[in-house]
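Omission of a single protein chain aside, the complex is shown with its protein chains in their original locations.
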Amino acid sequence: RPFSSSSAMAKSKFEYVRSFETDDTCLRNCYIVVRLDGRNFHKFAEQHHFTKPNDDRALGLMSKSAHSVMEGLEDITIAYGQSDEFSFVFKRTTTWFKRRASKLMTHVASQFSSSYVFYWKEFFGEQPLLYPPGFDGRVVLYPTNRNLRDYLSWRQADCHINNLYNTAFWTLIQKGGLTTTQAEDRLKGTLASDKNEILFSEFDINYNNESALHRKGTTLIWEKRDETVSKRIKRPNEEEKQVPVTRSRRKVEAYHCDIIGDQFWEEHPDVLENDT
Amino acid sequence: RPFSSSSAMAKSKFEYVRSFETDDTCLRNCYIVVRLDGRNFHKFAEQHHFTKPNDDRALGLMSKSAHSVMEGLEDITIAYGQSDEFSFVFKRTTTWFKRRASKLMTHVASQFSSSYVFYWKEFFGEQPLLYPPGFDGRVVLYPTNRNLRDYLSWRQADCHINNLYNTAFWTLIQKGGLTTTQAEDRLKGTLASDKNEILFSEFDINYNNESALHRKGTTLIWEKRDETVSKRIKRPNEEEKQVPVTRSRRKVEAYHCDIIGDQFWEEHPDVLENDT
Amino acid sequence: RPFSSSSAMAKSKFEYVRSFETDDTCLRNCYIVVRLDGRNFHKFAEQHHFTKPNDDRALGLMSKSAHSVMEGLEDITIAYGQSDEFSFVFKRTTTWFKRRASKLMTHVASQFSSSYVFYWKEFFGEQPLLYPPGFDGRVVLYPTNRNLRDYLSWRQADCHINNLYNTAFWTLIQKGGLTTTQAEDRLKGTLASDKNEILFSEFDINYNNESALHRKGTTLIWEKRDETVSKRIKRPNEEEKQVPVTRSRRKVEAYHCDIIGDQFWEEHPDVLENDT
Partner (left out) sequence: RPFSSSSAMAKSKFEYVRSFETDDTCLRNCYIVVRLDGRNFHKFAEQHHFTKPNDDRALGLMSKSAHSVMEGLEDITIAYGQSDEFSFVFKRTTTWFKRRASKLMTHVASQFSSSYVFYWKEFFGEQPLLYPPGFDGRVVLYPTNRNLRDYLSWRQADCHINNLYNTAFWTLIQKGGLTTTQAEDRLKGTLASDKNEILFSEFDINYNNESALHRKGTTLIWEKRDETVSKRIKRPNEEEKQVPVTRSRRKVEAYHCDIIGDQFWEEHPDVLENDT
């Protein structure tokens, strides 16, 4: 005869452990930024033979994964990515996951990571993914539009500095025939203008004509787009017929432009809410 | 002539935004539990035709993913999973990620999720994964061994209650020919003993003989195992020869046993540290 | 011979306990509000024979204590009090106590409480303070000017509602001869307009002519005031003489006016910083 202790009673005895959870609700009326960073991506890039200084397949996969996160969370109004990092900005008034920081960041980290593996083949074709990659995340709150824009400017300035350095570094190696040590020495202490000059005078490269994707990173925002589909319609006393129907749909769009200056924000006034 | 503003100076102007990050270091000398839960896994299970009441492929994939997380984080001393959830316990004294809650939980969520997609094929073969799944996570701290054991007992009691219900429910449908509504009605208000009785007297099923994996969930711990490999050795004045070499290695091992009682803990005294 | 173990070494062995302190730095660029509430002040008021519905000595002592807190903390830009509560607003950019919430609120609670006892005699004369009173506090952050003003409006609306009720209640008892139970019944379910009407038609009291201190509470802000003092000055080849010297000094000033509408804020534009 099977025997069963009162399992419900047993469970209720342990249930007190729930009260050890802490409330990590994000302060109201602040932008919530979740930033992800690849873990050990230097090694990951080497093992997967990423091209230097930029691998467009890898950047495309990052964007695709960020896209996948945004499509599932409409309250993310803007995302910005470069290299192996991506930042997601939830609108000030979001109530997603009751604004619980842990839920927001783990969900973003999880969805991004599973997407990265899921879409790998779309960007790397038959080159196999050798092991499941990891990303870690954090949550930061910004009370005002100025603070949020400065955060995004900070990430884009970081993109600029790194990409200019990497472009000069790898050009010295790939076209100039230097070793990595020689290239490092050559660039030690140089200013941005020096690196531009090296590229221009020695390699005839105008850095400003380099790929915007590499220089500016990727900005994802929601945009309304008119979409025309054809629909079969049957009106009373008429024959059924095909009619074109135009609907406005929100879609995630990618930009590779400057987001430090005002122009981008003036052209997309809906991204930020008012400071009230 | 390419022009470049002083980008380093520009970046430093924005760098103040870093000071908006908050310190979420976990209290010292407490066990840190990260629990992951599948998001919308009811729908995910249906879309991927999981068998009812338990799908061994899905459970195997969960365990494999948890395994993958543990292998990368030696300070996880025990992990427990059932259904679409998994809990990871960091030892009290861990200094991984400087005990920062956000880093710990996003890393676990990320590694688990990318592993889930990465190892999908190993468990589901040619059945395609339709979209990247999501898991959300949380961090909970437990100050004492009793609290931690009660947490794990709570999860295993939950496993027991759900599995007994699901076993009875799906047996009534699959073998008893009931509709889901009829099965629900039949089980409404029943105690554990009633469900055992239904299974036994009507379907000749002794619940206690059902799969331990389903009844008890999966417990992962580190174990020392002796491993014998053969090595070629060349000593002076001897010919080179093959010799067996035995080394002790830590490996993650899976158990499907009771962890509510004392026996498991007495047999694995290294899992918990002292309450000091 | 006196013996001494190496006490410095002993101490260093225990010093690890400092790492259990948590960082509770307040989010940057947010207003920090510390609100104090009297503990068991209903009983305290009775035991010290506070007059009903308002005791001007008690209100004066509250203001004096708040004044004392503000004088010591210039970064408090505005304070608002009513009944047995007082709120202190630190400017968004304050770096007092490194913005540590615990330091800010305990300091305010401590300084307010010691001042309350210290200045008791100044307001209550020979009537003795029977025991040391207690106040508890909390910290709340507000990201925008609108949020902060709404917080202060909330407290002043609370003052208005309570004072109108209390005025009607005690008038019914003191002038109308009702018991407390009768007065409660009489006011049950009445709107503000009803209470105004009772006061006006039955007791010839126009509530709007009642003391602004009682109706509006007390608002403390810093103001520049010109102050003329006479100084002895001795110029070369002149006799020493008295000259009037005018200096601008910041002083804490008290208002008993509406702070819900815009007028107060337009007249004191320096209290709030911009939302940037």
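As written, the chain order gives the labels A, B and C, with residue 1 at the start of each chain.
In this text, a residue touches a chain if its C-beta (ideal position, glycine included) is under 8 Å from a C-beta of that chain, and two chains touch if they have at least 3 such contacts.
Every value quoted in this text rests on a predicted model; they were computed, and no experiment measured them.
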Open item on the list: Under the definition given at the start, what are the shown partners of the omitted chain?
Closed with: A, B, C
Task: Of C:42, C:138 or C:175, the one touching the omitted chain in the full complex - done: C:138
TODO: Pick out which of C:112, C:170 or C:255 touches the chain that's been left out of the picture.
DONE: C:112
- [ ] List the residues of chain B that touch the chain left out of this view.
- [x] 27-30, 141, 143-147, 275-276
Task: chain A residues that touch the omitted chain in the full complex - done: 19-20, 22-23, 25, 27-29
Task: Touching residues on chain C - with respect to the absent chain - done: 1-8, 10-11, 13-18, 20-22, 24, 36, 39, 68, 72, 97, 101-103, 105-107, 109-119, 129, 131-142, 147, 150-151, 153-154, 157-158, 160-161, 164, 191-193, 195-197, 199-200, 206-208, 260
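The criterion applied here is as follows: only the chains that are shown with their structure count from here on.
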Open item on the list: If I average the C-alpha coordinates per chain and also across every protein chain shown, which chain's average lies closest to the global one?
Closed with: A
- [ ] Over half of interface residue numbers shared between chain B and chain C means same, under half means different, so which is it?
- [x] same
TODO: Indicate the whole-number Å distance between the mean C-alpha point of chain A and the mean C-alpha point of chain B.
DONE: 28
TODO: Express in whole angstrom the distance between the two chain centres, defined as the mean CA positions of chain A and chain C.
DONE: 46
Task: Of all residues in chain C, the ones touching two or more other chains - done: 27-29
